[in-house]
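What follows is an incomplete set of chains from the complex, kept in their original frame.
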Amino acid sequence: MVLRFAILGAGRIGQVHARAVDAVPEARLVAVAEPFAEAANAVKKAYGCDIRDIDEIAASADVDAVAICTPTDTHADLIEQFVKAGKAVFCEKPIDLDVDRVRSCLATVNNEGGRLMLGFNRRFDPDFMALKAVIDEGRIGDVEIVTLTSRDPGPPPYDYITRSGGIFRDMTIHDFDVARWLLGEEIVSVQAAASVLTDPKIGELGDYDSANVILTTASGKQCTINNSRRATYGYDQRIEVHGSLGSVRADNLREANIEIAGGDGYTRSPLLNFFMTRYEKAYANEIAAFVKAVRDGSPMPVTGQDGLRALELAEAALKSVETGQAVRPES
Amino acid sequence: MVLRFAILGAGRIGQVHARAVDAVPEARLVAVAEPFAEAANAVKKAYGCDIRDIDEIAASADVDAVAICTPTDTHADLIEQFVKAGKAVFCEKPIDLDVDRVRSCLATVNNEGGRLMLGFNRRFDPDFMALKAVIDEGRIGDVEIVTLTSRDPGPPPYDYITRSGGIFRDMTIHDFDVARWLLGEEIVSVQAAASVLTDPKIGELGDYDSANVILTTASGKQCTINNSRRATYGYDQRIEVHGSLGSVRADNLREANIEIAGGDGYTRSPLLNFFMTRYEKAYANEIAAFVKAVRDGSPMPVTGQDGLRALELAEAALKSVETGQAVRPES
Amino acid sequence: MVLRFAILGAGRIGQVHARAVDAVPEARLVAVAEPFAEAANAVKKAYGCDIRDIDEIAASADVDAVAICTPTDTHADLIEQFVKAGKAVFCEKPIDLDVDRVRSCLATVNNEGGRLMLGFNRRFDPDFMALKAVIDEGRIGDVEIVTLTSRDPGPPPYDYITRSGGIFRDMTIHDFDVARWLLGEEIVSVQAAASVLTDPKIGELGDYDSANVILTTASGKQCTINNSRRATYGYDQRIEVHGSLGSVRADNLREANIEIAGGDGYTRSPLLNFFMTRYEKAYANEIAAFVKAVRDGSPMPVTGQDGLRALELAEAALKSVETGQAVRPES
């Protein structure tokens, strides 16, 4: 049986997920909900689906699953609505910027026996999956130190920054999830430092643009996260995992796989510059994984609890910056 | 107006082109011709097109263009048939293994004012296109020496070898085309050496498995081609172009972009192993380029003459191996 | 005028410096002091110098400079003795493991108007110097984040660990110095985490084998240091500096500059495994820099204050591990 999908929100990320649904043979895009007619029509035209409003979709018998791609502040409500409507739910991160709201939402999901997957796309990047497989095969022995480098090409617009929850909840949250995924243990200590180095206006808005974090697990495994909102050479996304038998690292993706040699040296292309291009395959893979889990009735590859844990780490990091202390995340 | 396509032959490469047609917004797959019902139905099911026989397609008013993906010995006849039927024709290389037959076929295309593009996919690989752009922008100055490394993971089946026309017409022909594309001048001298090193049976079948070729243009630009039918580490496809101001090279594509460090050193993944995976984007790009040229009425990016020239170079290389002499290709 | 040298201590590092002195045309090795006759004779034979005891050397009119290569607990006393004797002093790091003793020693150096250089060899590695030059030329703009990866091939002997002052004073101290050198600002906050992951015995001896540190300057520049006492793939020494206009990194040195491709992928050689081989050129360069500074009367490239600051950072890191707090280093 083909999984029948509706996309809630046809903005940039909604369009990415619409294309991903279309590419999975076992899924079909049935409907899109989007207040802007132009965006809604574009999806309708590209994939031959209906335009319906959100309540209609919740009531549609021909919809098995939804992908929530609306603004962050609607996520928790929509998750609850659609879980109650009996739909499988894929939701873009985060569930909410408020930890308590996330907890109440997850309680509802739990009570309803709902199926919820959170969109931490990096777990589905082919190179990061290959790196994870190397670890799982025992080829580097026990994981000891994870090093995550995660730098954006440039800062988001100021109005986004004010709504984003700050760098830890918006940007580092991906790294917190990757850290948990790779360490294979819960984190008991968070030490963080953050600065404003690229643009004083970001500081005036109450946020940071540069941050370093040390995470430690109960058994002493460690992870460092290195964030900057500005990397002139592209979207810098690297993972290195050091273990008892060796190390493994995943390098960046480039615009082209060429190198030019001249009097000034050897030059390779800059990095892919845009998260949607950089993680194009990851977005496709995560929807395919969601479809598979729903159809098989198997555990979700990324759960609401994963989303909660990452947010708790963001809270702890912020508190560590403010107090200078190592903070134990709540959970 | 959308370009309406038929695929002739739904084997491995036919399926690749069907998918490529489906991915071009300005094109639509209308029909497939394929004697094996299972393969035909698979294409029909995947893309919602009709199954028709070849003569039906030639007579179909709702078909604007065809992609010829049938066995090599049918190519020339089908080109002639479909050009006469007024269809734009995309044909997999080669037009024919016999130079005279290629010439007569191209004469027919010419007389009919037909539109023909030959499928030299490598010109459409994103990295090779980026390399070509670097040359065209003058960043390495005048091209002086082109070095092509082109090694297959393993030899084809023996029965394919007997039908293939030999390594120069089957495998090196891609490199001959790339050499012409990058040198930007016609070749006046071909020197070639060929050996049987991987499997004596290939020699018994009258073919070679290892070859090196030097091409020289009238102005003295040179190209070396290095072929082997066996590379244990994958499908090895590299280009290096040396010019008066610098060099540019395109490196291989790997299974994953990771590196593992341990006591034995640092290990990166093997290369992509299969030509369809390695050149996945090239196949998509070449169909898109064909669609664009047909719709715009602009020159074909790869012409029948390009196919003829590459075949003439293969003939010259073979003659050079046999005589030990530098051979001037006919044209 | 040639600078006339004596080496105090002809152990492993003393021999390295003896060779370095011999290689500088403007310097000459005059004497060596070493209690083990065999080691002393080896230096005498190799470089044609005298064997004298330490007090003799202090009194020798034909000695202009000494290199102190004796055990750590003798450094401060010897610095004082030789500064008072009017010799220029090159001393292996550290001056002492006790901060107060370092301070009193430096006060003596200051009172005597002595010339003292501390052997932080990494500042003299050709690649790290090239990286520093890139920064100084402004090619990456303002320095924002420094990332230091520094992993030993394996832990030192247990008895060395007990005498070493612990990982921060013994191993990370090099990174603290490199951090100060590259950040170009004093550090105001140290956050550190440390674990025992490679060998529980190291923990029983009161030390750690794995550590991560975040340093922050007054203007918010940051540095992370990543240490492990075990890297199966060699002596892992990397620097990456992220700035407002770009980044620069220095990669590791390998046993051989070759790569082998086979069915399992592409393998490069492991890293140089031994600090004396890895930093061979750095050791030569630092002695040459000392000779130049003494002869020119120019400032020492690494001062006793640099040694003190690095030790203070080590103290702060240790305190941060113990308390979980961000610690402001004394100074």
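Chains: A, B and C, in written order; residue numbering restarts at 1 for each.
The definition used in the following text is that a residue touches a chain if its C-beta (ideal position, glycine included) is under 8 Å from a C-beta of that chain, and two chains touch if they have at least 3 such contacts.
Model, not experiment: these values are computed from the prediction.
Q: We see 3 chains here; how many are in the full complex?
A: Across the complete structure, the repeated chain appears 4 times.
We take it that only the chains that are shown with their structure count from here on.
Q: Farthest chain from chain C, going by mean C-alpha coordinates, please.
A: So the farthest one, by centre of C-alpha atoms, is B.
Q: Distance between chain B and chain C based on Cα centroids, please, to the nearest Å.
A: Here the centre of chain C sits 58 Å away from the centre of chain B.
Q: If you average the Cα atoms of chain A and of chain C to get two centres, how far apart are those centres in Å?
A: Chain centres of chain A and chain C, defined by C-alpha means, are spaced 42 Å apart.
Q: Would you pick out the residues of chain C that each touch at least 2 other chains?
A: 231-233
Q: Quick check on the complex: what are the chain A residues that touch chain B?
A: 126-127, 130-131, 134, 139-140, 245-253, 255-263, 269
Q: Please output the residues of chain B touching chain C within their complex, sorted ascending.
A: 231-233, 261-270
Q: Could you please specify the touching residues of chain C with respect to chain A in the complex?
A: Touching chain A from chain C are residues 142, 144-145, 147, 149, 151, 189, 191-193, 195-198, 210, 212-214, 216, 220-222, 224, 226, 228, 230-233, 236, 242, 244-247, 324-326.
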